[in-house]
Each structure stands twice: as structure tokens, then as C-alpha cells.
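One structure, as C-alpha cells, below. Some questions next.
Here the complex is missing one protein chain, while the rest keep their positions.
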Amino acid sequence: MKIAYYPGCSLDTTGIEFRLSTAYCASKLNLDLWELPGWNCCGASSAHSKDHLLSLALPARNLALAEKEGLDMAVPCAACYSRFKTVEAEVRQDEKVQQQVAHAIDMDYKATNNTRSLLEVFAGGVGLEQIESSVTKPLTGLKVACYYGCYLVRPPKLGHFDRAEDPQSMDNIISSLGGTPVDWPHKTECCGAGMITLSPNDGLPLSYEILRVAEICGAECLVTACPMCLMNLDLHQETINKKLKANFNLPVFYFTELMALAMGASPKEIGLNRHFVNPMPLVEKIGRRETA
Amino acid sequence: METVDLSATLSTAKEWKEKLQAAGIDLSSCYQCGKCTAGCPMASAMDYSPRQTVRLLQLGMADTALRSRTIWLCASCETCATRCPRDVDVAKMMDILRIEADRAGVAAVPSVPIFHKTFLESVENHGRVYEMELMMKFNMRTRKLFNNADLGPKMMQKGKLHFLAPKVDDGGAVRKIFARVRERRDG
Amino acid sequence: MSAVAQHPNVNLMTYCEVEEVSGYIGNFDVKIRQKAKYVNYDLCTGCGVCIEKCPNKRITSEFDEGMGKRTAIYKPFAQAVPNKPIIDPEHCRKLTKDRCGICAKNCPREAIDFEDKDKIIEDRFGAVVVGTGFDLWDWKESYGEYGYGKYPDVITGLQFERLVNASGPTGGKILRPSDGKEPKTVVFIKCVGSRDDTKGKKYCSRACCMYTAKHAHQVLEKIEDGQAIVFYMDVRTPGKAYDEFYQRTVHEGAQYLRGRVSRIFQLGDKLVVYGEDSLLGRQVKVNADMVVLATAMVPSHDSGRVGQLFGLSTDSDGWFQEAHPKLKPVETFTGGVFLAGTCQGPKDIPDTVAQASAAAAKVAVLFSRDEMATSPLITGVNEQVCSGCGLCVSICPYKAIELKTIEDRARGKRQVAAVNSGLCQGCGACTVACRAGALDLKGFTNEQILAEVDALCL
Partner (left out) sequence: MSVNTKIVAFCCNWCAYAGADLAGLNRMQYPPDVRIIRVPCSGRINPQFVFKAFQKGADGVLVAG
């Protein structure tokens, strides 16, 4: 299966583990990820707060490059994915928008290809059966709170791959890795996004709430598909503990990291050492459970 | 509390109704049920709830909406738009208000538009975000030099922040996109 | 109901389905399937021994909205008319596996008949009143923000109704389905699926404001230290003494909050409800023990089939269309077929009774005369011109035209079209098909319509 691949800016910096583990999983699952040459930033949450056309044109250039090759596009970062989906929908809906976008990027773009979240590519395209059969070190007994965040499923009118409330695809992947997804209510609550940096007093309580509820529901760790969410929950967990008088110690993974681990990757080669909340004690615990 | 003089605001109401209609948002659809506010993760920090912000526009009190903190505290999580029983895209409305407030220079939380501006400068210059530059420039512009200063070294240690700018081989395509968008907006 | 069953002029046929309808006003030939009850009602006294003895006691009760259990031989509900049991053939072990038969052994009247079969009853009726009622909209499919139905203590108004009913699964005590404990804080949410363009129905379901007020009152009355919190968008109480009742509930202590709830989730044994008090302009949060949803009314699940049988048209939401929204509220476009109750649109009990009474009166008027006055605007035949080709016979959708033999001096015996004035609906399709120009529609003659065209094109 060949698909165009748009890593997005974060996967070279704050989300480097996402890139490494994605590459590992793709090779194990015979997924041919063709990284777009010369891809550019999707504009993130800044472009749509500054100029509507700019927020469409930046992602559209990447989509047009993939369309030229006749390929769908796999996007790991949930935030980028949401920007791509928005352009896709607006261009399909309105010919005028299509023309404006085409003019801005100086390329034809008709949205004949589809943006697919990497989560969807694994859960729906590659399929759970193949994932299950590639598992060599099952995550036996690992209790995982699957955290989808906002952008993988909202707003539903963009035609997402999973339902807008209580989505299931990541839970299904964790189950097929031998882990136990916990049933918890905050799968799609907002982590605070950029507000954690821009207005910490208002943003931090949001991530706090997600960590709190995950812990109450018996999770040993969280798993996500969004570099922004991961940064908020992982990097800022220490700040949350300090400022909001908590004592969380919940490792936060990308779903691809857990996939890679279960498929036999060494923690280091997929970048597990780069997390701020040290996941190694938990990872070692899984190993012990498995042999026990 | 100040009395609202509706005879002065209702013409603005019509103007905004049309403006938002062009973006696919029908202000008249909103029956003020408050489901947007009920689910908004940032509502407690806002000066006007999302529902009240729609109401301000329905009544033509656009100036109040543009000067609100609300539009800058919105995290764009789309919970409102997802659950609205009347299909009013409140999140998109917030975008439009932010753009408009920024252009009018009335942003109540200036650090947010400064961040967006700095972010996009970085994208325009490098094709992708250059986070080191973004953080330093942003701190300089908001005059909080040591904001999040502890995070930089922490991230660098983990190999998550680079000194050098990203290299993108796009043949200047991104710069041209910015230029064409600017041209269209200004001319 | 029992008064109806006792009435000498009423033949009550329960557990039946209409299979086929033909004929027309005054002469409907109806084929009715009497489903097998496996109990001989002539012998059965309704003593209930069979129900007590039936070993299969764990079947989900439909009448208790899934919150109670019933046996395989059962009465649908406590005051059912006739108050006699039937056997559910899907769950009866005798019927499915040819084992058991305990009910038959214990019946003092030997009324159990496992050989019973469906019967087809054919009869002729003069008029039909359709009263197929409503179902509740399935909120579980679309309202993920309220948990897609995975929280047992988020229930519908109808389920709450069973809980407070003395003959319900809890004997009238308000208890949580999850753990059987009495809830202290009960949240009511109105307009779930109603007035919701995106996920539900555009219309107002009309009955919910009042029954929610009643339920809130019952919480305050039956639960010591109970709290009733009602989230509403508008309180609509247009009936006689309705607003007074709502005010009474408020005075008793029900908290009414204006705002739609965005989300419900379970944390521990509490249901966390997020809403807005839009009058205050503040987000509100409630830790509730039970949540009751006033879900939208939708047409009964098989109303489409019933509509087809009787040639009824429906509106965009599937409710049966009355012949005129103001002037013919109980009539349909099919002569002799009338509407009563919620099959025509959401309404509460007094409105249903009023409409049903109107429908009954319409039928009584129809039956009060020996001859029916019908519309005179039907097809007439010019027998002199009719060639007897019979094209009109096959084209008539109402089977109103036959060929009859006439004899005249000039041409002797021959066949011509004859129109049954009771069947002809005056559509005029035959007039277009008639090559000889022998058929014309009274009131809409070719000449008249052409004159209209002339006049309008001036």
C-alpha cells in the first residue's frame, strides 16, 4: 500500500518520536510512505486566525503535490490533519474557493484525493488483523487511556473516519496489541492547545483535568495521535504538578510508539528516551508481565 | 451596566449577518440554547461566553465582540460547532472575529495575534516552523524574555529543539503563496 | 379501554395486524391477521397461574422499556384489555424446543393451545380511523455527547414513567437502573432530538414540557431531599391550566435552568452534566445520580407500511398528512379514512382525545345517512360517442370503470364504459386516454380548462 506522507513540522522537532515510531511501524506493516518532497507547514492554528485564504492555501499546496501523483495523503499530526480536511471540504464544496486556492498556490488542486489520518491508515487501511499478526511483544495488561483530542474527529461534517464522541479506532489498535484500553470519558476533551503556552493559567487546568480523569479511570498511561496534545500532557505534566498541586506520573505515548514496541522495537530506536515523563519503568513492567 | 441602544446597533447587525452568511454561518439560526458554552473548555476564562458572542453579533454589537478577550481565548477545539443543534459554526465565527479584530488593531489579548504573526513569519521565511526563532522572537515582542525559558534547554536536551532553521526545498513556493494572498487581500 | 371492550357495538381485535385493504369509502374490504396467541380466550379467565408458573422469567419487558422482566407467557401490561395472556413464540421453550409445557399442565381451564396458528379475518368496513401513535426517537444512535446509551442511569422520560408507575418494575419507587439505589439529584433535559436540525427533528414534540414538569414534581414528592434540575430552552405550556402546573413545580423547588446540556459523562457513581445557565451567562456543572431525557416523538416504526395500505401521504418527517392543515384536520386524502392522535403529529393526551373524538364524530356523520353524498366532479360518459375500446378501464387507478352492454336502435348491442360514482375520485386520467372523446370530467371539462388557458394567457 503506497500513500503520500506529510509528517508536518512537529515530527522533526517536538514530535520526533512520532516520526521514528511511524517509520518503524510502516516498515513492519509494508506500508509505503512516500514523503512529499519539499512539503511546507500547514499554517497550524495561526493561519486561520490571520487570513482565511492563507489557511487554505498552505495545506492545499501539499495536497496538490500528492494529487499530482494520484495519491491519498497520510497525516500523523491531528492538527495538520484537521487543516487538510478543512481545505478538502471547502474546495470540494465551492468552485470559487477552488479557483482562489489554485491561484494562490499556482497549481491545480481539485481535491480528488483524500487526506487520511495516520490512525485511520493503520486502523482502517492496513487493518487490525495485520497489526495483530505483527505483534511479537504484546502489551499484556497495559491499561491505556486513548486520548484522541479535538482534531481527529471534529467537526463531524468534514467526514472524519471515527465518530465525534467516544471514538474507537485507537482503542481497537490498543486491543489488537494485547493492551487494555480503559473506558474513560475524556477521549476528546480539549487539552488546552496553544493556550497552555499563551495563557497558562487558563490552559493548564484543561490538561490537568484529562490527566486526573485518566488516572481515576485506572489508566497507567495515555496514548495520543497529536504532537500538540502530547507536548501539553507530557512536557507540561511537571508544571501541572507544580502549579495545580498534583502528583501525576502518567507516561504519554504516541499510538505508533506502542505499536512499534509491541512489534519488537527497542525503546531507544523509536525515541522513547525523549519523553519528559519517563516511560521506561512502565515499559519494563509490561515486559515483566508478559514473561510472568 | 450600560443600556444598549438598539436603534444604533441594528444596522451593524444586518452587516454582520451578511458578512457571516458569505462564510456559511447563519446567525439567525442561533436560538441561544447555550450548548456551545456548556461544552466550551475555555468558557470559564472568557469575558463573553460563546453564546453571548453570537448574541452580540445578532444584535449588532460587533465592536464589543471584537474587543472581547473571548475570541483570543478560544482554543479552536470545535466542540461548539460539533454539538450545535442549529449547525452554526461558532469556531469559524471566532476565526472571522479574530482576523477582523487583529486588522482593526483592537485585540484584547495582544500576545495571541503576536504569536500568530511571528509563527507565520517563520513559515513564510523557512517554509516550515523554525521553533527556536519563533520562541525567541515571540518572547522579545511580548517583552517577556524569560517566558517558558526553562522549557528550551529541557527540549534541546531531548533533541526536540534545533538551533538551525529547517531546510525546505520548495523553490520559494511558500513565499509566493504569502505574496499572492497578500496581493489579493490588499488589492 | 375496558368500557370499549364491553360495548355491544365495538368489536375489539387485539394482537392483530391489517394485511390488505381494498375497496373504498363505505366498502373497505380488509384482511386482518390475528396473530396466534396460543391461549384460547373463550376458555381463559385471566387467572394468571400460567404466568406465575412459567419458568422463563428473564425476558426483557417491552412495556417496561427494557427495565423490567417478563415471562414467556405474559400479559403485555397490568391493565391490558382483555386481561388475558399470550405466549411469546420466540421465547417459549415448548414452542421453540418442544420442552416444558408447564403452563398447559397448570391451567385449570385447559386454555393453552400450542397448536394455535395465525388466522386471517376478512371483513368489510365502512370507514377507517388510523391511530398508530408514535415511537420515541432513538437518541442512542446520535447523541454521543450523552453517552450513546452506555450509561444505564441516563434514561428516557418514558422509562422514568415506568419507574414511577405503581405497576412498574420498581413498584413505583424511583430507583437507578444501575445499582437499584434511590437517586437524590435528578437532572431532566428537554428537547433531546426535538428542535435539533442537525441530529434530530426540526419540530417541537409538544408533550415534553408538561411531562417533564410532572416528573420533576414526582422527584420532589417521592424522594426525600430529592433535587430536580430541569434544563430547558423554552417552557411551552399553552394548554389550559398548564402554566399553572409548571409554576407549581417551580414553587415546589424544581430548579429550571435555561440552556441545552452539552455533555454527560460518568465518573465514579455520578453522572457529570455540563450545561449553561444562559440567563446567568455562566457554565454550570451538576453531579447527578440520574438523568432523564425528554426525547423527541417520531412516527411509529411501521407507519410507513400502514400509510401505504390506506394510501395516506406523509409529511417530510413521516407523520400522516391531514387533508387540510386548518379546515380538514382529521380527514385524509382517501375518502373514509380518518386520523386520530400522534400518527398525524406530536400531541399530548387532551389533544389526542379531542382529535380522536373528532374522527369518531366524522365517522358517525358518514354513517348517519343511508346514501353518501360524494363529490359530483366525476367522469361522465357520452355513450353515443364511446367506442367501447376499454382503454379507460385499464388506465383508471381506482378501478371505477367497467364495460357494460347497452342496446340502442341504431347500432344494436354494444359495449360502453360505465363509471362507478362511488369509486371514481375525479382524477380525469381516463379523459386524456379516451381517443373518441367520450369521457369528460364534470367540473373540469376540456372546454373549461381550455377556456381557463385562454383567459390566463390574455
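By written order: A, B and C. Residues from 1 in each chain.
Here is the rule we go by: a contact is a pair of C-beta atoms (placed from the backbone, for glycine too) under 8 Å apart; a residue touches a chain by one contact, two chains touch by 3 or more.
All figures in this text were calculated on a predicted structure; none of them were measured in a lab.
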Chains in view touching the one left out: C
Touching residues on chain C - with respect to the absent chain: 313, 325-326, 333, 377, 426-429, 431-432, 441, 444, 446, 449-450, 452-454, 456-457
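Here is the rule we use: only the chains that are shown with their structure count from here on.
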Category of the chain touch graph - line, ring, star, complete, other: complete
Centre-to-centre distance between chain C and chain A (centres being mean Cα positions), rounded to whole Å: 48
Contacts with 2+ other chains: residues of chain B: 44, 79, 87
Chain C residues counted as touching two or more neighbouring chains: 145
Residues of chain A that touch chain C when the two form their complex: 163-166, 185-186, 213, 216
Contacting residues of chain C [partner chain B, same complex]: 145, 195-200, 233, 258-263, 274-278, 281-284
Complex contact set, residues of chain B against chain C: 29, 31-40, 43-44, 49, 51-52, 79, 83-87
